[in-house]
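First, the structure itself, so that you have it in front of you.
Just one protein chain is left out here, and the rest sit where they should.
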Amino acid sequence: MVKLIVQRLIFSVITLTIVAIVVFAMTDLLPGDWATAYFGRWATEAGLAAMREEYGLNRPATERFAEWLSNALQGDFGASLSRNEPVVELISFRLRNSLLLGGLAALFTIPLATLLGIIAGLRRDRTPDVIISTGSIVGMSTPEFVIGTLLIWILSVGLGLFPSITLLNPDAPIADLLPNVVMPTVTLTIASSAYLLRMVRTITINVLTSDYVEMATLKGLPRARVVFRHALPNILLPTINIMALMLSGLLGGTFVVEVVFNYPGLGRALVDAVSFRDVPMIQAIALLWAVMYVFFNLGADLVTTFLDPRLRSLRG
Amino acid sequence: MSQKLLEVDGLTTGFRTRAGQFVQVVRNVSLSMGRGETLGLVGESGCGKTTFGMTLLGHLRPGGQVLAGSVRFEGVDVFDLPPDELASIRGQRVAVIPQSASSALTPTMRVGEQIAEVLTLHLGLAGAELEERVLELLAQVHLPQVDELVRRFPHELSGGQLQRVAIAMGLAGRPELLVLDEPTTGLDVTTQAHILDLLREIQESTGTAMLYISHDMGAIARVCDRLAVMYAGEIVEDGAIDDVFADPVHPYTRGLLGSVPRLSYAGLPQAMAGRPPAPGEDAVGCAFVPRCAFADETCRTIDPALEPTDRKGKIRHLVQCHHWQRVVASGPSGQMRDLKAGLDQDAEAEPLLELTEVDITYAKRGLAALVARWRGEPEPPTTVSGFTITIHRGETLALVGESGSGKSTIARTIAGLLPPRAGRIDFGGQDLASTVESRPAEMHHRIQIIFQNPDASLNPRHTVKQILDAPLRLYFEMDGKGRLDRSGALLEEVRLTPRYLERHPGQMSGGEKQRVAVARAFAAEPDLVLCDEVTSALDVSVQAAVLELLAGLQADRGAAYLFISHDLAVVRAIADRVAVLYQGRICEVGPVADIYAPPYHPYTETLLAAVPEPVPGARAQLLAKDVQEAEPPARGCCFQRRCPRRIGSICDDETPPSQLAAEGHVIRCHIPLEELRESQVDLISLSSVATH
Partner (left out) sequence: MRSLSAVPKRLAQSLGWIAQVWRSLRRSRQGTIGLIIVIVHMFIAVASPYIVPYAHHDIDGKNRLAAPSAEHPFGTDSFGRDLFTRVLLGGRAAIGVALLAAAIAVLWGGLLGILLAFIGGRVDEVVMRFVDALLAIPGLLVVLLIVVALGTEFSVLILTLGYAYGVSTIRVARGAALGFVASDFITAARARGERKTNIVLRELIPNLLDVLLVEYVMRASWALTAISSLSYLGFGIAPPTPDWGRMVFENQVLLAVSPWGTLFPVIALASLIIGINLAGDALSKAIGLDRSQEAPT
């Protein structure tokens, strides 16, 4: 087990190193350095030179990468170009808000999608399955901004239940945020449930048509025991990795939803940063998301290894 | 009339296809079983025997339904029962032992719990009593260290052990009827012998009735008293096993028995014409008509009924044939022919392929090996070691061994797909480079390979024409017309018509596909064909035809075969010389006649003894220890751990000497030949007589 964890950690570090290089390269090596990008068409030679001097842009990329990475490892992502404040301070509350949104969405998505997926699988090709499956295709394919817009139209404009957009600062207390977080949560839940649900349905069908479930039935076991004791663990085990992917998606792919509802989270901040060419901010958020992605996948791998008897003894 | 345990009356089941058409699987089957009776149900793949077996538990696969008839268990129609009553019959009155225990046991549950739940459910056991009974059951199926074994997960057991667990699970509810669905298919022959022995023992001690479903006549002969033969969803013959084997009445039974290769006969089995109808190919009249030599207009228009033959001195022997009297009158069923007998056995033929001290391994090297070791991957064993053999022009050398013996590995190495770690390979007197890429282009056509499963070896997206084009295009300068003509001729050679050129593999039967694979190999005009378990995936009646084809092509073309097989009876039918392989090492090599007569290497002996011959009542006499071998022992004899004739520490420590038993017949064993000769009996002649 220890060896496995160490091995997984090493792979995660390798992945993150590559991610860091890619993130840095993308923001740095694209045509025009960020000084020109920042000033845009108002650039003056003097202004550019001053900025390049200030941020050390004249030094080789490798040198700047090493410095950026070593600072980042110590939690220092530099100062935001647009706000002139340390990136870490700008990010912290927004991270909290995004975690709140993503966490709530996950809290609803995981039980809902798993349950519906299993029901659809159990009632394969019958009315409940047809309704759930068709609904999931609609939910999966409708873009988030469309779902969000429709929710605003129905719940805010029509029924006046929730504020259509958030007008709070990132550091607002959670209690104040709660009414604002409802519609983004619903939007994310619809979008991500559909996807998890379809996977669970497929896995359920595969498990239910397996030899061992047939055998359990032929032993005369009650349906409930066949489903809960024989089938369910085998359905849930492969689902864990999918949930991890979904979780990292919920925490790191929310910018469209946050923009729709003007929700003060990381995604909203990233879109702003991209508009303002705020490179340190972009780098920090991108890296943060990648860390979460790697972390969740690592966690899922470890949990599966711990729970699945086949993997447990295989990898010792 | 006393009530039978089981009565099936006019049962017809079927399913609806996606296109909405109805396909019958089991057709108008009537069958009854008494208490304690052991009935074998034999038939080829797709004949509906498993579907039938599952109906005895009131079970149909999704989409299936009963169209007519009934299955009565002690007078109660199982398909009329409400779900909870049906559930109380399953596992308790009728239990099933599945084909593949490795997929039929739930991977996330300990094996002990999977047995215990049956006991709790049906017998209401709990606590210490429950635990004790689980251990008892595991001990009853002769599993070792049961205390520890109950806590294991299925993936931690070997195939033989899993099958025993499945049997224990079936026995747990003390059922009156066991339905065994191909319970030994996929197991090695020595393991199979153990399981068959166990089943017989259980039958004797518990008196449970058994329905033994199998395609393997030999396995059925070891366990059953009665035999029913199924063809295209119908029972065509049903009688005492001795009667059916000794005096089959239905033309299909005769053909089937004739197509089984036997240890006791050195010739090719009789091939059967045609192929069984695919499900849904329903026709009026007898389903066997297209393959039957006795068929006439009556057979084509009127469905025959299953009727008693009423012959003198026979107990209830039923047959479904209009002309069974004519069939019986035609004399004994087909004899085997020894194709080799007529041929000139030229012992002095020139060597074609020589392997000298070849070692082959899948082990990684360099950095990859270090990483693998650090990851804790087990060090892969030397798969094949010190392998030395010669194949002469035009001969058939068989490599025999169980799974994991390295037979296929050797074929891959000869084909240039897996370079050996050490040793030398000569072909036609010249050194053969170790990989395909490094061999000269004109070399490629001389060695061809045919695989076990034509479904995998033929590209499903290609037509037969494209498949045969590949070697022609690669090896010979031919224009499109030339290739087309040649492909047509090749198809004729494998007894297919040029109509097949435009077909895809998915549109052909298993036997037809394997013929195409044979045609592709011969398109290259090879000197050596590597046949890797080429008949193992085929039904016996089809296997016989492919063996005949291979023998015929060899006689015409003079190619040499390296014939790899786990089936000793097939090897006896086709080989000139045999090498017996265990754990990548040769135990014994010699001319076919010498291998199948004493003195034997102890491994050859256990293999031969384990082969179930289609002779009722015959049983294995000598059993190798049923242990799972992960890798070959580092020193001494490769068979030391399982050898029933082990003589002591010398077997563990010293490499056995090569003893020359006869011209070209080498046995690698520490036991002196004299001693082997004295203690061994002729297993072949023994196995061909019943030992009731």
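To keep things simple, chains are lettered A and B as they appear, and every chain counts its residues starting from 1.
We take it that a contact is a pair of C-beta atoms (placed from the backbone, for glycine too) under 8 Å apart; a residue touches a chain by one contact, two chains touch by 3 or more.
Note that the structure is predicted; figures quoted are calculated from it, not measured.
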The one residue from A:Gly252, A:Gly265, A:Pro280 or A:Pro309 touching the chain left out of view is A:Gly252
Taking the entire complex into account, which one of B:Thr120, B:Thr388, B:Asn453 or B:Ser536 touches the absent chain?
B:Asn453
Just checking the interface: what residues of chain B touch the absent partner chain?
18, 368, 415-417, 436, 439, 441, 444, 447-449, 451-453, 456-462, 470-471, 474, 479-480, 520, 524
For chain A, which residues reach the chain that was dropped from this view?
11, 14-16, 18-19, 22-23, 26-27, 30-32, 37, 134, 137-138, 140-146, 149-150, 152-153, 157, 164, 195, 198-199, 201-202, 242, 245-246, 249, 252-253, 255-256, 259-260, 270-271, 274-275, 277, 282, 286, 289-290, 293-294
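One rule holds for everything that comes next: only the chains that are shown with their structure count from here on.
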Can you compute the centre-to-centre distance for chain A and chain B, using the mean CA position of each chain? Integer Å is fine.
51
Okay, in this complex, where on chain A does chain B touch?
3, 7, 209-223, 225, 229-230, 233-234, 237, 308-310, 313-316
So in the complex, which bits of chain B are touching chain A?
54, 57, 59, 62, 83, 87-92, 95-96, 98, 100, 103-109, 117-118, 121-122, 153, 155-156, 169, 173, 375-376
